[in-house]
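My questions will all concern the structure given below.
Of the protein chains in this complex, all but one are displayed in their positions.
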Amino acid sequence: MLHLTNSQRETIWGYLFIAPQTIGFILLIVLPLITIFVFSTEERNLLTGVVVPVGFENFRTIFQEDILFRKVLLNTLTLTLGLVPLNIGLALFLASLLSQKLRGITIFRVLFFSPVVTSAVAWAIVWRFMLQGEQGTVNQVLQLIGVEGPNWLRRPEWAMLSVIVTLVIKNVGLNTIILLSALTNLPSEYREAAHVDGATRWQVFRKITLPLLAPTLLFVTVITVIGSLKVFDHIMLMTAGGPSNSTMVLVYYIYYQAFQFFETGYASALAVILFVIALVLTLGQWLLRGRAYDD
Amino acid sequence: MSKTKLFSLILALSLIVMSAVGVSAQDPVSLRFTVWVGPGAAMDMLNGIAADYTEANPNVTVSFDTLTFSEYTSQLVLQLAGSNPPDGGWILENTAPQFVESGVITDLTPTLMAYPDYNFDDLEEAALGLWRDGDALYGLPFSTSPFLIIYNTDAFEAAGLEDPNALAARGEWTWEALATAAKAITDSTDLYGFENADGTVYAEGFWSTIFPIARAYGGGAWDAEGTCLMNSPETVSAVQLYHDMVFADGSAVPPGEAATFAGGQAAMRIGQISRVAQLDGATFGWDIAPMPSGPAGSGSVIGQAALAVFRNSPNADVALDFLAFMTNATNSETMSQFFPPARASVLSSDTFLNSNTRLSAEQMQLVVDGIASGTVLPSSPNYSQINLQTRALFDELWIPVADIQGVMNTACETIAPLLAN
Partner (left out) sequence: MTSMAMELAAVDSRRRRTRLEARIKKAASYMLLILLAVPFVFPFWWMVSSAFKQPSEIFTFPPTLLPSSFSLQNFIDVFNYQPFAQQYLNSLVIASLVTVGTLLISSLAGYGFARIKFPGKTVFFLMLLSALMLPSEVTIIPNFFFMKSLNLTNTHVPLVILPIFGAQGVIGTFMIRQFFLSLPREIEEAALLDGASRWGLFWHIALPIARPVLGGLSILSFLYSWNLFLEPLVFIDDVNMYTLPLALRNYNDVYGAPLWHLQLAATTLAVVPVLIVYVIGQRQIIDSFASSGVKG
């Protein structure tokens, strides 16, 4: 038996405790991440198994020739810009409704949160069912009040909106709960004082509640933005990227290139771009946060 | 310390156990073929042939895995790239060049030439064209099945329309006549007049419905030299005809609707004889008619599907032997009720005309005629890419006011580089 000092022994224990996770992480996350950079410089056909090194050719094609890629970026941006404000706005509104002291309010909390625990596949299947053309439930309900709804998922101008709304209803519960818990933990003195001073509800909300919620809002915004980059299940199941590629977003395009066109090298180059976007967003959030805490 | 070790050990062990459970044991020989036919009469027939083979070769069992048609090629390739590749499978005509060029499928000629009583020369050389590369043959087209119109005789009677076969006999069964009949049925009954091929025209099966019309008008998709024909006036008028049926007449099942012929919600459909099995227990009378003609004559089109053996199969030899067994003269005859083979002797036999319990010899004669005059659906080594690019464009066709010529022009521009390769 070796003679170890206490702190040496601690060090060994520390490494032993984190070893399983760290090793798995290196094998299944870090190495693949490095590999993706290697793959991105190759032409790799999944069907033929042929691998040809092509340098930066994939990136050149993506940025200079791939017309679809521009559309994909624009779609991804549309999804994010549509989803995030809608999600956060609704979450804030629901959280403030749910923060009232009303009898049975828990029931509503449970209801608004229930889609969060439901599988995305199930949710997308049911909404695809309800958003069909003339036979779809949504349009049948609209027809009862005399409105003729479009074929939501098969019209380029409606498909993305339909996916966004479906996603918001699916996920808004999580942000609602996070904001609700922040809201109930706010010190109530300021608000009461303002009420006494004769401020309206809206003024109190804007001038006092909102600034106090800012850190939580920032956090919620960041997870929602990053989440919006990862939307795959709903796209695959509701629109498969169509119609007219109007819902072809980056993650789905990666999947498509890799597993429908079998161009895994090209798909890897796209994945590198996705990685860079996520990285920039995360770093940006860190900087923003640093400033939020300084204030 | 020891407990940490124990945990890693448990983890490692459980991984090993799981992988052992996951990888199926290769006891004697079990072959797996991928197909796109679902449970039903045709699948029963395939299993019957497999059972016969097992009887003759007790150490071999054969199973058929159904993959969804709309994702068939992508799922198949994923399986081929994975660690549990199938031994063989069906391949669609439109991806034939892609697979033939890929080098993942095996040349069949040595096995088929040597197989006892196979009678290789009985195969119609014209039908093998897509699957040939020089003298090698990479897929055996077990099904060379012409498209036909299947129609609901009750609906035709209710609308007071003349029988399509009677029109065809006089040479008046044209696409315009079909459109007129579809509209009359839509106006006078609560059925749609027409269902496109398997409901796929708005997605991956665009050509199955449009190509026959385009052929009848003298157009097409692209030719063997890689010239795009989609924006030709002939093809555009074919698309216009179908577009009018959907949006002007309301007589064809529109995008996103689930009305089917088999369900009694549409009075006509494009289909092959394998689809007739769906009509068992139908509550309406039905019959089949040839494809309508057009200004350029008959629009007869053949859908092909071939059997192939994958090079990476560890049991490629056995799989090849099974393929030969499955497509020999006897089994071709068995399969012919669903899948008309490219075998001259079978097609010209009375046995073939009487092979299908659901169809009369007269009706089967339509199949024989269709094979004789039919063109195969468009195909290309870049079919997957072409399909994605054009599918997105074709989505713009399915709105009430569509710029068909414009969409088809864009389609030709977009796929020009893909066709050129």
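Order of writing sets the chain letters: A and B. Residues in each chain are counted from 1.
Please note the rule applied: a contact is a pair of C-beta atoms (placed from the backbone, for glycine too) under 8 Å apart; a residue touches a chain by one contact, two chains touch by 3 or more.
Just so it is clear, the structure is predicted and the values come from calculations on it, not from any experiment.
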Touch criterion as defined above, residue of B:A169, B:A258 or B:A372 at the omitted chain: B:A258
Option from B:V62, B:I91, B:L167 or B:A203 whose C-beta touches the chain left out: B:A203
Contact footprint on subunit B, counting only the chain that is left out: 1, 3-4, 7, 11, 14-15, 18-19, 21-23, 36-39, 65-66, 68-71, 75, 78-79, 81-84, 198-200, 203-205, 258
Interface with the unshown chain - residue positions in subunit A: 7, 9-11, 13-18, 20-22, 24-25, 27-33, 35-36, 39, 94, 97, 100, 102, 106, 108-123, 125-130, 135, 137, 140-141, 143-144, 169, 173-174, 177-178, 181-182, 216, 219, 223, 226, 229-230, 232-233, 236-237, 251, 254-255, 258-259, 264, 267-268, 271-272, 274-275, 278-279, 281-282
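Note that only the chains that are shown with their structure count from here on.
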Length of the line joining the C-alpha centres of subunit A and subunit B, rounded to whole Å: 39
Residues of subunit A defined as touching subunit B within the complex: 16, 20, 45-49, 68, 132-136, 151, 153-156, 242-245, 248, 256, 259-262
Residues of subunit B touching subunit A in the complex: 1, 4, 7-8, 11, 74, 77-78, 80-81, 98-99, 102-104, 202, 254-258, 384-385, 388-389, 391-393, 395-396, 398-399
